[in-house]
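Heads up, one of the protein chains got dropped from this complex, but the rest are sitting where they should.
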Amino acid sequence: MFRDKDQIKQILKDVQANKLSIENAMEDIYDCGYHDIGIAKIDHNRDRRRGFPEVVLAEGKTSEQVVKIMESLAEYHSNILATRAEPETYELVKQIIPEVKYNKLGRVIILERRPLPRKGSVVVVCAGTSDLPVVEEACETALIMGNEVKKLRDVGVAGVHRLLDNLDILHQARVIIVVAGMDGALPSVVAGLVDKPVIAVPTSVGYGASFNGLAPLLTMLNSCAAGIGVVNIDNGFGAAYLANSINKMGI
Amino acid sequence: MFRDKDQIKQILKDVQANKLSIENAMEDIYDCGYHDIGIAKIDHNRDRRRGFPEVVLAEGKTSEQVVKIMESLAEYHSNILATRAEPETYELVKQIIPEVKYNKLGRVIILERRPLPRKGSVVVVCAGTSDLPVVEEACETALIMGNEVKKLRDVGVAGVHRLLDNLDILHQARVIIVVAGMDGALPSVVAGLVDKPVIAVPTSVGYGASFNGLAPLLTMLNSCAAGIGVVNIDNGFGAAYLANSINKMGI
Amino acid sequence: MFRDKDQIKQILKDVQANKLSIENAMEDIYDCGYHDIGIAKIDHNRDRRRGFPEVVLAEGKTSEQVVKIMESLAEYHSNILATRAEPETYELVKQIIPEVKYNKLGRVIILERRPLPRKGSVVVVCAGTSDLPVVEEACETALIMGNEVKKLRDVGVAGVHRLLDNLDILHQARVIIVVAGMDGALPSVVAGLVDKPVIAVPTSVGYGASFNGLAPLLTMLNSCAAGIGVVNIDNGFGAAYLANSINKMGI
Amino acid sequence: MFRDKDQIKQILKDVQANKLSIENAMEDIYDCGYHDIGIAKIDHNRDRRRGFPEVVLAEGKTSEQVVKIMESLAEYHSNILATRAEPETYELVKQIIPEVKYNKLGRVIILERRPLPRKGSVVVVCAGTSDLPVVEEACETALIMGNEVKKLRDVGVAGVHRLLDNLDILHQARVIIVVAGMDGALPSVVAGLVDKPVIAVPTSVGYGASFNGLAPLLTMLNSCAAGIGVVNIDNGFGAAYLANSINKMGI
Amino acid sequence: MFRDKDQIKQILKDVQANKLSIENAMEDIYDCGYHDIGIAKIDHNRDRRRGFPEVVLAEGKTSEQVVKIMESLAEYHSNILATRAEPETYELVKQIIPEVKYNKLGRVIILERRPLPRKGSVVVVCAGTSDLPVVEEACETALIMGNEVKKLRDVGVAGVHRLLDNLDILHQARVIIVVAGMDGALPSVVAGLVDKPVIAVPTSVGYGASFNGLAPLLTMLNSCAAGIGVVNIDNGFGAAYLANSINKMGI
Amino acid sequence: MFRDKDQIKQILKDVQANKLSIENAMEDIYDCGYHDIGIAKIDHNRDRRRGFPEVVLAEGKTSEQVVKIMESLAEYHSNILATRAEPETYELVKQIIPEVKYNKLGRVIILERRPLPRKGSVVVVCAGTSDLPVVEEACETALIMGNEVKKLRDVGVAGVHRLLDNLDILHQARVIIVVAGMDGALPSVVAGLVDKPVIAVPTSVGYGASFNGLAPLLTMLNSCAAGIGVVNIDNGFGAAYLANSINKMGI
Amino acid sequence: MFRDKDQIKQILKDVQANKLSIENAMEDIYDCGYHDIGIAKIDHNRDRRRGFPEVVLAEGKTSEQVVKIMESLAEYHSNILATRAEPETYELVKQIIPEVKYNKLGRVIILERRPLPRKGSVVVVCAGTSDLPVVEEACETALIMGNEVKKLRDVGVAGVHRLLDNLDILHQARVIIVVAGMDGALPSVVAGLVDKPVIAVPTSVGYGASFNGLAPLLTMLNSCAAGIGVVNIDNGFGAAYLANSINKMGI
Partner (left out) sequence: MFRDKDQIKQILKDVQANKLSIENAMEDIYDCGYHDIGIAKIDHNRDRRRGFPEVVLAEGKTSEQVVKIMESLAEYHSNILATRAEPETYELVKQIIPEVKYNKLGRVIILERRPLPRKGSVVVVCAGTSDLPVVEEACETALIMGNEVKKLRDVGVAGVHRLLDNLDILHQARVIIVVAGMDGALPSVVAGLVDKPVIAVPTSVGYGASFNGLAPLLTMLNSCAAGIGVVNIDNGFGAAYLANSINKMGI
């Protein structure tokens, strides 16, 4: 799909030279790269384009839909992830694909038949215990994509020495994911300490004027420390996805 | 005003004993404690009740109204403050009350004929240079109310060592006012370091998703460090007012 | 942690004089002050820095996590608090630490093995019956921290005489916590009556345009009575924490 | 317009009896009641339906449009009002209708050729000096509609005794309009004191978390004192309009 | 409570003349007018001040609290109302006060031992079937307060002829309550048709961009028809309360 | 209803000529066109005015109310729709009107006794699997109103080739409905590709900063591709209703 | 661009048959259809795809940028529109393209060298005089695109008879654009009266709780009359663009 100019030129030349039939040329140009299973178009080409197969966001889908989509993906891919999956969904998927695992805290279903080598280093830092589900989602995503992952838990700014005592871990990272709810202040402090790409994940942890994560989201977008990329509230998956594409640079 | 039960009882006894005429008793009960100048009721009793004369919020009033109100207050009080006053207003006030001074950065008009002794210690910490107008408003307010004031400027969390290097100043404070815009993360860090009452002032410094100070306001209300009292956006005056009432305790 | 300059100087002198081994000096400088239990870093030093052990916010944590954290804290401290704890959590904690108590209305688990002497006076005022859960959270927090506490319930501004009749209680306070939902008008009236530090707690009591406590939160931040410190919606704990640090001044 | 059933029946009978021509019957049914001046349909019937001619909201219209509309209205009516009019607009209108007056603080242009008798009593209460423009708009509207009007200025809840000292004025009212910005707490207190219809007008007076009047608007909608009708922010005109329709009942 | 000047003068005179003991004078001045039952201060004087006993908002209170408060009120009053009460609460109240009735759709518990004569006319208009719970709450409130009540249901502006066909009912009203969710457009149309005080109640009926009633609330506050008083979302009670105080004028 | 001028003129002429009795003339003018069933006014005329009988929005109504309304409608109409109906409601309706069908995913109850011929072509495009409930609601609505319907599922912009590969389907449409949650970007891309009326439906699919559909709603309103009409969040019915009225033009 | 499958097939056949050189085939496939002028890519193909040349949104661009873009467009097209253009911009454009006209109220620059025949009928209805700028923008857009346009001004719902008296104009329309600020109620009433596609344009006309057009926007999205397509606040252009694409159907 989206053949670039050189590829199109070559196809045309092959057609002109009768090396390629019009039917095959059409197919080559219109290689749609996905499999239509009715409820969804499974985008099997995405890993070629984006480095990893389509990850299934289970939330908002019925368990039956998740099973059907994962089943289709499992025919083409060794490693698959479904995020925000309830235990019931996992049980159903397990009946079809017995080798799947489940991270209960992170609500992630994992099929990892051929683990990728763990490279580089992604450090996932979090402010408090309640942020752990998002941390787990981020870690599982980063791991299955082939990143070495370290966790630095419960180092919120209310006791900044807990963070300073672990500066060495931050210094060893290639990319840092910072997960924080409530005031969302942690990414600002981390980004002020080390010269690494920082990805900030606001969480819905908190109450009242947190407004379900709006407060830390705004905090992170307004960080006085430059160079922080922010993802959606509770989006551990997205943070890890971005961390992966950064971490793989130059490796 | 609002005589308590013992006072009322005494008045009644005096009336019963004919020590107090009904007219005087009426006056005593209905001592309204303010002077009606048409556009406003000047609350001359407020300093008895609240420790300081009514401070004039110039914003939203015409310069003429501010002049008229300050003139009335100046008859009863030695020390007066007008906040958020434009230079033009200051010039007009100065014509009537020549001894007033003006803090241009803080936009405060100050009449301080009998300075109160500076007691205790209020430390005003701020994140960045752009927060200085709010800092100045807070400092002038705290000073005229009789507090010793120290400033700790430009110690935002993007370079947390600037704050840590000045821990001794924080330790000497009785009350700490923390002024911050953008991510508003500074109060969380300060409150995590020292065991003093912390008053947080969000500022409208910033742009975009700061939404004119909403971002730091929410940050401070959701601080993961307990025990922070938050005031309105840019409300340096209110922070100093509260700091004063705390600082004066037990002195 | 965060040794100040004099402390560092002394450590260096002791090292120079060989009174202190490098290992001990390292420990002294790097006394991390917390105990890592995997899911959390228990901040045992916090009471030294902030006057009280880490309070556990149970909301957002699993019961198992709360139990594990309280168990760890109970090894180091006599008195512990867990707020926003469900009865189920309490039952689990009770199995491990039998002497804990539970305030059902305030949803607070209390371990108070060596009660501190009750000092000063914190008055907790509330507007209506529905605000009582927040009142209870505030009172339990203030009590275990060693404050004398009085309650003034159901004195909302719709019947302002109920407040005026109890002025004497307000006058005896050192600090006043005002809890109000709906219009959140009570702190303005209280702060206009007495010259004490006022801490305002908006509650989520109300419906419709209350927007889960946004309405009283904004009311309190915009109070026309100066000197009110506002905490997060329903944050009785935070209000009491701040009240404690104020009340203990000069005692 | 909108003939009710009895009127339609009578028209039909008259047509049947040939007392009324079809043309006149059509006109009678289709008496449109307004005069189309191109840029606007002047609703001359509105005073029959609603008790007063269409009031011109000058804001959002060009001065030329306001002049043209007022000129058209002045042909049919003795008394006209234009609200939120800038001085420039007033000057232009004055050239066409020399007898108009201008309330500068309230930004109201008034044409009152045959003053209505002032009846009943509408009391307009306001919290602070900065609320006066809205008070003036309300008062001028109520006056030209034929209401007796009293003002009670600067009685905000930060000094509730100023209000209590004037209870007698409140007791004499038939309807009370309460104008307040910032915390917007005044209507709750007023409605708790007297058993009269209370109309609350939030104003945009304030800054920061007032969000241009959102704070007092929410306060008033959530008032813990029942029976308050709220109008739009700064809408002194609307409050007076409603007050007029209430005040005229049973007179 | 809140004796006015003449009353205070008389009390003083009686004391001076020894007609009144100081104890009785104190009581007279400090007649608190409420009964403290621990969880609440029952405001028995409110009907003197505001025309009706305190209505209990059951929402946000436990059933036990509601029972306790209603029991206390029932000792002093013939007629009581509890709004937003669940069936369970009703069952509990019924065990203590057997003569209470329950309007299930309106979620209102009614104790009406001595019905007041129904006077005047309050018309409650609503846009759709889903608005009926709010309509019922308003009607029950208006009825028990002694108002004649008529309902005009399901006349939303999507079929404006349904409203126009019932103009005669609107013309007979003294006060009109208009209840509408979704677009909230009905009050504008009603207020444009008849010259009566209109009270608008936005409801949370709708979905998506209704944002739980925010949409109709804003619609009503911005009505292009002047003179509409708006109450909180779903606040049928408040609308009826205001309607009652208007309807009783001049009767 | 709303007879236009020619119709009124004819009625008057007939009355004048005694061809029409006054009673019949009244009826003709006041043909209310709806049937009052107590809880609702069934608007049987709406299909004459708007091309289709009143559709029942089941959400917010009790099942009993839905049954009663559908029963009344079924007496007058062959084809009826109830949207957002729970399975329980369907079961109850089925007992009264056995020929109804139920689309479970779309939560739509369908009574289609005389199917209209399917004309023109409405294409419903959606971004992801989770948007299917809204798609189904739109499709059922369009079908019963007599439109030919095609679906193009799971063609979100994260893999834009899936959309480009199906350009031919878009080109065959007369009207295009685009359903998308999360970023809501799909309508902009579709409208940039084809010159057809595009109706955009934001969905509540997503989490965090989607704010229940606010994000895609704003995206669609701000589309950089001109000429997109937006309906309420999740409002598949409304989109189909508008599509129907467009599709039927010129057919 | 975006050749469909048949076109690609033909190109391939022509290449195979040597009727088409590879260079020309490349050009044919990669006919980019726009002209890059540095600051912008002028999309000259858009009228082929979308029926009209790119319209210039002047707001947010410097006058110089607008001139440069219009100059480039004028080389390829007879008719061009620039919306939200200030008079200064118009003056500059006029110097380069002397035949442009300017609608001052609507802030639209018009180049119409070969007027299209005016077909069908688009009716633009507006609530008040202040909405006229948006009306003018819509009308100019519809006109230059070749639509017959009628205006129905100042028929807001506060005087619904003004609308009912003009039902005939509504009945003659093929598409109706309804422009309204403040309460935004007009589209609901219009859509309830006539069975035509209705496009609603909220305007920023209003103040206070209008929140710059948010109020009418929400009203329109929540309309109880089905089948209304809503565009952005003040977006007269977008409404006309959509109206044009609907109006041209079946003509």
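Labels for the chains are A, B, C, D, E, F and G, by order of writing; each one numbers its residues from 1.
Methods note: contacts are C-beta pairs under 8 Å (C-beta built on N, C-alpha and C of every residue); 3 or more make two chains touch, one makes a residue touch a chain.
From a predicted model like this one, the values you see are computed outputs, not experimental measurements.
Q: May I ask which residue of F:Val157, F:Ile199 or F:Ala239 touches the chain that does not appear here?
A: The missing chain is touched by F:Val157.
Q: Looking beyond the chains shown, say which of F:Ala40, F:Met145 or F:Ala185 touches the absent one.
A: Checking the options F:Ala40, F:Met145 or F:Ala185, the one contacting the hidden chain is F:Ala185.
Q: Name, in rising order, the residues on chain G that touch the hidden chain in the full complex.
A: Residue positions of chain G that touch the missing chain: 1-2, 30, 32-34, 38-41, 43, 45-46, 57, 59-61, 65, 69, 84, 202, 204, 212-214, 217, 232-235.
Q: Tell me which stretches of chain A touch the chain missing from the display.
A: Touch set of chain A with respect to the missing chain: 2, 4-5, 49-51, 55, 164, 167-168, 171, 174, 192-197, 199, 217, 221-222, 226-233, 237-238, 241-242, 244-246, 249-251.
Q: State which residues belonging to chain B touch the missing partner chain.
A: Here the touching residues of chain B are 128-130, 132, 153-155, 159, 161-162, 165, 181, 205-210.
Heads up, the rule we're going with is that only the chains that are shown with their structure count from here on.
Q: Which integer distance in Å separates the CA centroid of chain A from that of chain C?
A: 38
Q: Chain B to chain E: how many Å between their CA centres?
A: So the centre of chain B lies 40 Å away from the centre of chain E.
Q: If you look at chain E, which of its residues touch at least two other chains?
A: Counting only residues that touch two or more other chains, chain E contributes 2, 5, 30, 128, 159, 192-193, 206, 208-210, 214, 217, 221-222, 226, 232-233.
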